[in-house]
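Of the protein chains in this complex, all but one are displayed in their positions.
By written order: A and B. Residues from 1 in each chain.
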Amino acid sequence: MAVILDLVVQNAQMLLVLLLAPLLTGFVRKAKARLQRRRGPSLLQPYRDLLRLSRKETVLAEESSWLFRVIPYLIFAATWVAASLVPTFAAGLMFNWSADLIAIIALLGSARFFLALAGMDVGTSFGGLGSSREMMIATLAEPATIMIVFTLALLAGSTQLSQVAAFMLSPAVGLRVSLGLALVALVMVAIAENGRIPIDNPATHLELTMVHEAMLLEYSGRHLAVIELAASLKLLLYLSLIACVFLPWGQAQPGAGPAAQLAGVGAYIGKLAVGGLFLAWFETSIAKMRVFRVSDFLGAALMLGLLGTLLLFVSRSL
Amino acid sequence: MGHLEFDVAHLFAGGLVLVSFMLLYQDRLYALLNVFALQAVVLALSVSWQAYVQGAPHLYVTAAIALFFKAIIVPMALHRIIARLGVHREVENVVSTGPTMLAGMGLVALSMVVMLRVTSAAVPLAREDLAFALSVVLLGLLMMVTRNNAVSQIVGFMSLENGLILAATGAKGMPLVVEISVAFSVLIAFIVIGTLLFRIRERFDTIDAEALDRFRGGRR
Partner (left out) sequence: MSAWFGLAWVCVLMAVAVFALLNGRAQNSSAAVYGACFLISFVGLLAALIHLISGAPESEIVLPLGLPWIGAHFRVDALTAFFLAVVNLGGAAACLYAIGYARHEAEPQRSTPFVPAFLAGMNLVVLAGDAFSFLFAWEFMSLSSWALVMAHHREEGVARAGYVYIVMASFGTLALLLAFGLLAGPQGDYAFAAIRAHQASPLRAGFILALALAGAGSKAGLVPLHVWLPLAHPAAPSHVSALMSGVMTKVAVYGFIRIVFDLLGPPQWWQGLPILAIGGGSAVLGVLYAMMQTDLKRVLAYSTIENIGLIFVGLGLALAFEANGFRTAAALALTAALFHVLNHAFFKSLLFFGAGAVLVATGEREMDRLGGLIRRMPVTSFVFLIGCMAISALPPLNGFASEWLAFQAILLSPQLPQWGLKLLVPAVGALLALSAALAAACFVRVYGIVFLGRPRFAAAKGAEEVDQWSLAAMASLAALCVIAGVLPGLVIDGLAPVAQALVGARMPAQASLPWLSIAPIAESRSSYNGLLVFAFIAMSASLAAYVIHRFASRALRRAPAWDCGYPDASPLTQYSAEGFAQPIRRVFGTFVFRASERIDMPAPGETRPARIDVTLHDLAWELIYAPIALAVSFVAERLNRIQYLTIRIYLSLVFFSLVFLLLALAVWP
């Protein structure tokens, strides 16, 4: 019985992230528009976009290979698996032990690897430009994330996300500088990884500044729909990750009844809304950086992560 | 000492180190001054928390001095100096941000190890405080070494002094007189340097400290 319930929760969680992801994207857009005193598109617009794209004819470049057609699904699968392994409304998911934080980061790395390959497949200079910049950003963002993972793992004694969340709920946490450093670094990484301002502008198609969009330039129709959905999932994943680690309150504990699960869903949506508002506010209040300033930004994230880890390594003896 | 007291003190002292890193990262003069003011605020918080924990009311005075002079007077004065001088608002670094931050990391690690090893007899709070304070001092020095611009050198100098105050409060028992005189000597140093800035600027049309070297030119 317990197994069935676990399975239900796990599947509900996979569906929930899939359904919520476009809504979150729409919400961030809407909030940004309101902050800029525009009306903005409806909250449901991303769903409509996805439907519209999936109904359209797909135009493939003549030079594209089979890899180009497979990649959207691979990106989507890797991102979805990663997103469904982050506890959202309920802690202690059934398959949580199959991948820890390091594996989740690496799964996102796989998605990025394929996206960069897709950018190079058609053989236009834009694709190469996007891929090359994306990989440069990744070379700094990924170690920064690993350092954050180290910080959390050293505190919680495990890289397993559910255990980290459980530790964060326990009174043993206390106020720690390392945690603050990790939070700041994680927010910086999340901004960079999702291609938000000031690293990249998700709304731009201005040629010289694109990173993410440049790699997708040749995608259309259903392929583009799948990739867009994966991008929304990734944003949701990072917000869930931050919520799960730094705001674990309100999650349904393992074996809790349906009421607690529903309350967990409510709390989760509330956290996402707060995160989305913060993101919209941050994006509105800052200007985009030059590409070569990105390395300073992410280098700072890396340093913060490293500093957090180092403090833990050193002050463990106290 | 309770868990919470230690945690809060740890948080403030660590925050001071973090703000020092923000100082290193900043490359715009006005933002630099704001961050410096923030550092002073964090310092004031940290010192007053120590005053509360140690039950030493004279530390409140120290905190007030820090808050008043360093968070308000000095940044405002520097703002005015920058505005009056009309200097470039971007700082030119001798060493770029990445390696500077890396060096900063190394310095923090170094001061942690040195302090924690040397002070193994003291209470944990004082040990951590001293370690963080040494990091702040070293980061301030690093900032002075890696920046050309005289304004940011001043900021580096003042943040170094913040580290000294943190050390002094952590160590328990620095008399108020010493504290006040240190504060005033720093203030006087600030005034002297400020005046000097105007003189440099009058002579060389820049406040880039390298210009002084160029002036020395042939004697090398």
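Note that a residue touches a chain if its C-beta (ideal position, glycine included) is under 8 Å from a C-beta of that chain, and two chains touch if they have at least 3 such contacts.
Since the model is a prediction, treat every value here as computed from it, not as a measurement.
Chemist: Considering the complete complex, identify which of B:Ala31, B:Ala109 or B:Leu141 is in touch with the unshown chain.
Modeler: Answering carefully, the residue with contact to the hidden chain is B:Ala109.
Chemist: Write down which of A:Ala106, A:Ala182 or A:Ile199 is the residue touching the left-out chain.
Modeler: Considering all chains, including the one not shown, the answer is A:Ala106.
Chemist: Decide which residue listed in A:Thr124, A:Thr204 or A:Thr284 touches the omitted chain of the complex.
Modeler: Missing-chain contact among the listed residues: A:Thr124.
Chemist: Touching the left-out chain: which of A:Trp80, A:Phe167 or A:Tyr268?
Modeler: Reading the full complex, the residue touching the unseen chain is A:Trp80.
Chemist: Identify the residues of chain B touching the omitted chain, counting contacts across the whole complex.
Modeler: Counting over the whole complex, chain B touches the hidden chain at residues 96, 98-99, 109, 113, 117.
Chemist: What residue numbers in chain A mark contact with the hidden partner chain?
Modeler: 54-67, 73-74, 76-78, 80-81, 95, 97-100, 102-103, 106-107, 109-110, 112-113, 116-117, 119-129, 131-133, 135-136, 138-143, 146-147, 150, 153-154, 157-160, 163, 207, 217-218, 221-222, 225-226, 291-292, 295, 302, 305-306, 309-310, 312-314, 316
Keep this in mind: only the chains that are shown with their structure count from here on.
Chemist: Please report how many Å separate the Cα centroid of chain A from that of chain B, as a whole number.
Modeler: Taking the average C-alpha coordinate of chain A and of chain B, the gap between them is 36 Å.
Chemist: Spell out the part of chain A that touches chain B in their complex, as residue ranges.
Modeler: 174-178, 180-181, 184, 295-296, 299-300, 303-304, 306-307, 310-311, 314-315, 317-318
Chemist: So in the complex, which bits of chain B are touching chain A?
Modeler: Within the complex, chain B contacts chain A at residues 3-4, 7-8, 10-11, 13-15, 17-18, 21, 25, 97-98, 101-102, 104-105, 108-109, 112-113, 116, 124, 127-128.
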